[in-house]
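These notes are about the structure you will find just below.
A protein chain is absent from this complex, but the other protein chains hold their places.
Chain lettering (A, B and C) follows the sequence in which the chains are written, and residue indices restart at 1 in each chain.
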Amino acid sequence: MPELLRPASVDEAAGLFASHGAAAAILAGGTGLLRETHPSDDGVLIALDRLGLDRVESRDGGWSVGAAVSLSGLRAAVPIPALQAATREIGGPAVQNMATVGGNLFARAPFGDLAPALLALGARLVFASADGEEEQPIEAFYAGWSEDGAPRAGLLTRIEIDEPAGAVSYLKCARRRYASPSVVSVAASVEKDGSGAVSDARIALSGASAHPFRCAAAEQAVIGAGLDDAAMAAAGAAAEAAVTPATDPVASDWYRRRMAGVFVRRALAALA
Amino acid sequence: MSIKQLGVVGRNVGQRDLESHARGQTTYYEDVHYPRMLHLKMHRSAEPHARIVSVDTSAAQASPGVVCVLTHEDLPGKKVWNGLAAVGVGPEDEPILAFDKVRWRGEPIVAVLGESAEAARAGAAKVKVEYDPLPGVFDVEEAIAGAAPALTAHWPRNHYIYPDDHAAAQIRYGDVEAGFADADHIVEDRYQTSPIEQAPMETNGCIAKPGGDGRITVHTNTQAVHFARDNTAAILGIAPGKLRFLGGTVGGGFGGKVDVAVEPISVLGAMRTGRPVKFKYTREEEMQVSSTRSAWRLYIKDGVMNDGRIVARKITSYQDSGAYLRFSSYGSMKHAGHMPGPYTIPNVWVDARVVFTNRPPSSAMRGFGVMAASFAIELQMDKIAKTIGMDPWQLRLLNAYRNDDMKAHRKEVEDAAMVETIQAAARLAGQELPAEYQAMTSWDRKAG
Amino acid sequence: MAKVRGTGLAAVNYPTGMHLGGDPTQSLIHMTPAGDFVVTMASVDLGQGLRTVLAQIAAETLGVPYESIVVETADTDTGPHCTGTFASRTTHRAGNAVVMAAQEARKAMLEAAGELLEASPEDLETDGAGNIHIKGVAGKSVSVGEVAGAAHFAFGKTIAGRGAYLKPPSPMDPETGACDPDSTQAHACTVVEVEVDTETGMVEVLDVKAVYEVGQQVNPDLVKGQIVGGAWMGIGHALYETTAPGYPAIDPAPVDFQNYLQPGAHETPEITCEVLEFPAESGPYGGKGVGEMVTNGPIPAIVNAINNALDVRITEIPVTPEVVLRAIEEKQAQTQG
Partner (left out) sequence: MEAKLIRLTVNGRDETVVADPLATLQDVLRDTLQLTAVKSGCGQGGCGSCSVLVDGELRLSCLTLAERVEGTEVTTLEGLNETNAIVPLQQAFVENYAAQCGYCTAGMVMAAKALLDRNPAPSRDEIVEGLSGNLCRCTGFAPIVRAVQQAAQALSDTGEEAS
């Protein structure tokens, strides 16, 4: 019987997470975990509902988003259109009321649609462990993923999001408009210099590889260029070459690869 | 037929149970509560084709909350069955619980009854089956080619055998080869439909409740209560009068609730334990275990004249029955009997085959046998129109059957209205038709 | 990004009742002391509204108010046999059985009324509002409730009827296929407009227009409900649905509604429909079946529209975006080759 543990402080939760090791699973919104968990299973579930992690705090230049903030809560509190668009395209309203920002970052394809937006925004993740807090860029977190999923770095407690310096776009390729699993989802942000050339770019994809990632090859294709058709097409082609998608009932690897290219191009076009 | 002045027939009087639905007062099979009710979960084959080497239920028996474990050895009556055996269709080919072999991934092997759904699920997960995997066959045309392994001894070539040793439900009308020889154009293509889940919002399920009078009441969402009762009794070898089936309010069917898949084993569980037994398919079982709509592959070859008349149609089709027969021979006969669609064609040849593969058994769904036929025929009609450069509306109107025409199965057309329906659709869609096509009726003699 | 539009058409017919017949349904009707009628069946309502439709048919035949009909169904202890709810057979088979049972019950009712009115049953007529009149004689009438009371408590008679409808089985000749397979045929013609994104292969169904011919409709609103729901299911079948996306391979295998895709409300345009009525000789009041055929027209119409939009030849369902893209590529390869 898995034990449901409902710690009352982050320290306690981080301690439980460390001491139970692989037997522990984090219960946030439950929309993913409870599908897979049976009352007869072994292990412990560590619930986040008493930790005060369900709040968004506005700070200078950005927001501190608790890991247990719901997707609809994020949409209400953080007025970044690309991020709001991402939350609207995950499940229906009930799922959005239940599923959490933190939980979605651990979701496996075809369900982790928030990550590209946060990658494009340069968000930072804060983990609590027995040794204290550790903050890391979200791309570093995903770089640590293996075939088995996320590294056990500690307990994700909040997500730091800064106000975007430039424009950010988010597009999801889905077979259905609402409540649809992803074919791929893509977010892009660019900063331009005085001449209109792209000085910095962040292009991120989900559903296109084993985990969400920033596509350096696509970014390089636009940095230094204007956002013209040739540069956007080059970025799309670079993304198509870089992804390693899977086949599932929603789409084949062949189709996902194609859409990675198309949607990187379209996400950039939305910024041009 | 002239119709007398009607009163309430033809009137919109609402739908009787809508308010009950809107208030949540409608009672479905699982909305009854019985104390001490057991839950049944099935241990299913993990292999699409394998010899069963051994089945070990000891860990399941010992699992907390497990009350009863049933294998094929516990079946008091039939070990194999077919739902249409009672009306002379057979043979009985499908195990109630698998023994010796499994022929599709998901085939039931061991039923586990527990004090809760979770106890039953956890127990069923502990059944250990040792398999000796066999090569599987999944494509209908590969299945009937010589090299494929035979799934059962009933059908050495993996296709159903119709009366008089025919390999197909067949239509032979006129002389298609002569028609092709006379035709100005030959138009051919291949068509493929997919296995599709009926996906009723309520999954298959029942509750079998022993009563004080020695009878068992079964709350069920079957689409056919007498059929389910009589087959349950026949499978278990008990008097039908021992069973009372209660149903009639069902959370969607679409053909997905005709297989008598849950009732016999639930009744057996109730007989063995003396307690109410509930067996409800999970959504995963509904998707991958319950019968799907049969996938169909068709080859159509038409002989067509320059003026648009179709003079010959030859169809070879393969219904993917999955591992067992269920109602497939019926489906293929309905499919064959529907040919050549709503058109009058003087030469028609149909071979409609039922093919066995290592897939989940398929069955009926909304338009059994006909959906695939209509799909292929109507795509074929567009190909003909394009080939001969004729307007697709006109092609259909020209060939549409008229009253008293002879159909390929040698029954005269009656109640025809295809012409008028196409004409009305053209008006609705703003499609202009030439005067001669507007003047056509289901009572005229058509050009061909 | 290019979006191209196309239109497609499909004409279909559909048989009413189980193929080759031999699929009976029975009905029992009895009057209560209060003067309403209980129609007892074993037919199963899947949501299509058979309780409503059978009550309408019973009321029509008995000549009594619709509201006075109770339909009690699907208890094998009390309900006489019904083969089942499938094959577009309920309105026709169960409906005909109800007509027969109601005719017998009506005869008994008019006999009892005749005793009360001192008139021959042939001279009586029902007004559908709960009264029985002597034809052509103003003011000479009795209420159905009074007849019920008298039948139960004065005459000691049952007012009841039995109905059994069976289309005799017609086996298919194994050699030629000769048979009498159906009771009647209903018809439909569907016209669809689609828009295809040639870069993603995604198809949007912009418009569905359909004309149906279903014999005499018993309840037009319920017929329309079938047509609209069936058109949606047709969109699903044409573009999304499969339990085996890698068919004939058995994997990948969707096990939930997240991965078994169906269209949502957003993917479903307004369905425009018109219904023609050519009453069927064999149907109850001329009715034919409509429940199944409603998916059959939209599917080929959609695929024809896609082929029309792209000038390609797709011949399989579901037409996933990948199927569309591969068809476009094949055509480009041919053009270039």
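Rule of thumb we're sticking to: a residue touches a chain if its C-beta (ideal position, glycine included) is under 8 Å from a C-beta of that chain, and two chains touch if they have at least 3 such contacts.
Nothing here was measured: the structure is a model prediction, and the numbers come from that model.
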Please identify which of the visible chains the hidden chain touches across the whole complex. A, B, C
Hidden partner chain, touching residue among C:262, C:282 or C:308: C:262
With the missing chain put back, one of C:22, C:145, C:171 or C:225 would touch it. Which one? C:225
For the chain left out of this view, which of A:92, A:151 or A:224 touches it? A:92
Where does chain C touch the missing chain, residue by residue? 46-49, 221-222, 225, 228-233, 256-258, 262, 264-266, 268, 270-271
Residue positions on chain A contacting the omitted chain are 1-4, 6, 27, 30-31, 34-35, 37, 39, 47, 49, 88, 91-95, 97-98, 177-179
Per the touch rule stated above, chain B touches the missing chain via residues 14-15, 17-28, 30-31, 33, 116, 199-203, 250-252, 254, 282-283
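The rule is short, and it goes like this: only the chains that are shown with their structure count from here on.
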Where each step is a move between two chains that touch, what is the least number of such steps from chain B to chain C? 1
Ranking chains by how close their C-alpha centroid sits to the total C-alpha centroid puts first chain B
Going by average Cα coordinates, which chain is farthest removed from chain A? C
Counting C-beta pairs in contact, does A-B beat A-C or the other way around? A-C
Distance in whole angstrom between the CA centres of chain B and chain C is 18
Using mean C-alpha positions as chain centres, tell me how far chain A is from chain B in Å, no decimals. 43
Per-residue multi-chain contacts in chain C, two or more chains: 253-254, 260
In the complex, go through chain B and note every residue touching chain C. 1, 3, 6-17, 48, 87, 105, 138-140, 162-164, 166, 169-173, 189-197, 199-200, 222-227, 229, 243-255, 258, 283-284, 287-288, 292, 295, 320, 330, 333-334, 336-338, 341-342, 350, 357-360, 364, 366-371, 374-379, 381-383, 392-393, 396, 400-401, 408-411, 413-418, 420-422, 424-425, 428-429, 431
For chain B, which residues count as touching chain A in their complex? 64, 118-119, 121-122
Quick one: which bits of chain C touch chain A in the complex? Just the residue numbers, please. 1, 199-202, 240, 245-246, 252-254, 258-261, 263-264, 266-267, 320-322, 325
